[in-house]
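Please read the structure below before turning to the comments.
Every protein chain of the complex appears in place save one, which is left out.
Lettered A, B and C in written order, each chain numbered from 1.
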């Protein structure tokens, strides 16, 4: 990266397969915002390389919206994103910005983008970040495209979000390890996975981890029922039980464990997986999704789209107005939920 | 597992959420066949537990069709499939059977199933295995349902096959490791991944591994082009290159490496990943797919379906006649192919 | 496993390379006790196979001392320990027994061993388990050999304990993941690893994880010092800090995090890794150590040794009286501690 805004970009190779550019895009900026997610680097790489390949000068903004209004921008070429596709975290850094929530903050950010001659901004993040991008476009007319980067998979408008697959895999790896101990000691493990408002991670981990029970925020299942399940499980001769709880379920893992101990007299162990679910080298599904959506985000701006999130649907890339991504709700799969219960016998 | 065919099944729990059973299914058999794939055990577990939960007696056949005509059958209950969801390979074992290709062999197998009072057979495997199931049903009227279990992802009628995600992940892990060495020595690695007739694994690994080039059987790209790509890559200052080749591409990895050495004078290293791609604990996506399709296969037989493969489509579980799974062709994604090339600059 | 105590053992192969057996050992029992540790299965396998190969009949005791006084014994042959070397947990199960702490409980256990004609007992576990074995031998004359199986590495008489290497690797993997997030958000992570009385895991993880600071129970370093370190770290431009705390350090990770927040005003994140450190497939070093010590334990009983733990020292296998393993203290390496501090600049 070089820090000079007006330098010619030596790495913008001639666009061999140039796409139509009716919007006349010549410079684009990209930032990561909110909680980091594995695959954000793969998305940055895809954005920078696609732009470069189309002859567009690419600018990276460091520290999200916080860095944007402070002017932390750098020109990026194809080599600046070499060897990052496999890395967790985000080389552009991320932050949560209070200033951005004020009109003054956003005005400063918009001015920075105008000073740099930027024709559009790509925001990689979750719904909080899309709010930030939405208001920037509404108030200052700068075209914004969102790329769904969050482990929670709770955005309407895409079948999956970048980082989700890796988070599930990390949580599953922990469940497999805890099962070893649970089975050896014939113990009950109550494991809390991420998901403040959504049970996507919890449900996938429950099915893939062969859990006896799962508690998610979408469901108003009373914790009392788990007592019968555990008793039944012991009666069937199961050695050790695995109960998965999304952090957003009322009472969390500790509440569920307390109910089990009170109702059965059996000892439980609580494990709260926490931030490890955010890190690590992204699995292939996250890298591929990030590559596809990173490419699509640049093409979208070239085509004149704005104020939308690029996502993946059944038929390929789809576009959803930013505000719908948080206004509409993506449900967990009821079929998968039933499947989890069927197979836990 | 117990070996007695006529024993009552003590683990068939009363079906709390009984599904309609118009086909009047009371006993079902399941086998794994052909090359093993990670997630086969998760599929066996799902089949056995779903059946048991529906009050159906479940029978496991060992060593695929080979064990079927020799009568290697065992009753299986819910506990017999405990603690296997995370294991590679198949607890039912698998084999390739020459005898099954003869009408006499299939007649013997059909007689075994009739002797055991089996109302339907679930075959977990790839197209060769589905051939075996197809003829069994055609010739002897035994309902057969296929579950796609193969790392190659080359079956029409399902977005993915069980084992595919794990194979991609294993190959990608190897690519990440080779990149360390490739970058340190500024060397060209030509890596051969599985896929005799299909480039699905190769393409996913190429995108996720950030490869410079990919060669797949579906494509008739001349190997000569790679010479220009490698030269160009060196000129751009890339440190080390990764070239992915599907085993079915003419000449394989060695052929591509020879062309590069002849055309550029640069040293290359060939790595043929081979059978490690078949093994290992299945990743979450394979376990979930196996759980869903295993459940669906039992329901399908209860509903009177036969001669079809259960697969996953955009809308959920779909059913495809067995013969279409090998007659029709599942293409690799052209969009993904273009994406791979865009991002390799 | 078969449950009949007097059956001939068909799997006791003729000892091709028979070792001297002055103690005239003909039957041996083995159990796992206390907290489980990765590699316990590899140790069970080594014990059973070495005994079998020497023509000794091998007996497995389930659920540790608890199962011993209740008579949960099974004959084990070479095939009964096939395919377990790579598995976490313990196939013999483990438990903590209150009854065993009473003379009556131990008398019952001793009678069970005499009824089964057992000539010696191998105890795989930590210091609590060795206490149990020590009193059994003292009170009832049954030869006991200990194998160090605990993730804490806190036993005198062996350079490492079985399970330790895997626990360090699991904790390190978590630290690597947290570093991704820590660096992206420029945040301070305070990570608690296992070690109630010993800082071995914490120190290894700190060095290997490139931590800024480490707090262990052996050290009476005031937590206040960490405030300066963190301030200094920020001043140097470090992006994110990793602080490792052993669970036995007063106040734990939460105490350290509170001190940092109070002293610097910076936000911290606490991560308590917990039981995942006990599980998972053992790494090679644990499997090799378990194999060597399992073999050595059987030879030790054949040679007439008793009341000792087999351990690994610089010169190979060494023998330490059981009571010394908990009476004497194994220090953490001061050189390594200094190294950790040198490299955290």
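Just so we're on the same page, a residue touches a chain if its C-beta (ideal position, glycine included) is under 8 Å from a C-beta of that chain, and two chains touch if they have at least 3 such contacts.
No experiment lies behind these values; they were computed from the predicted model shown.
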| item | value |
| --- | --- |
| Omitted chain - touching chains that are shown | B, C |
| Option touching the unshown chain, where C:238, C:275 or C:306 are the choices | C:238 |
| Contacting the left-out chain in the complete assembly, out of B:55, B:71, B:88 or B:321 | B:88 |
| Listed residues B:130, B:164 or B:189, member touching the removed chain | B:189 |
| Of C:176, C:192 or C:213, the one touching the omitted chain in the full complex | C:176 |
| Residues of chain C (touch criterion as defined above) contacting the omitted chain | 13, 17, 45-46, 49-50, 52-53, 78-79, 82-83, 85-86, 165, 168-169, 172, 176, 179, 183, 204-205, 207-210, 236-239, 281, 283-285, 287-288, 291-292, 295, 314-316, 335-336, 339-340, 342-343, 345 |
| On chain B, residues whose C-beta touches the chain left out of the figure | 32, 36, 38, 40, 87-90, 93-95, 170, 174, 176-181, 183-186, 189, 239, 269, 271-272, 274-276, 278-280 |
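By definition in this document, only the chains that are shown with their structure count from here on.
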| item | value |
| --- | --- |
| Arrangement of touching chains [line / ring / star / complete / other] | line |
| Fitting chain A to chain C on CA atoms, where both chains share a sequence, rotation angle to nearest 5 degrees | 180 |
| Averaged-CA centre spacing for the pair chain C and chain A, given as whole angstrom | 38 |
| Distance from the mean Cα position of chain C to that of chain B, given in whole angstrom | 39 |
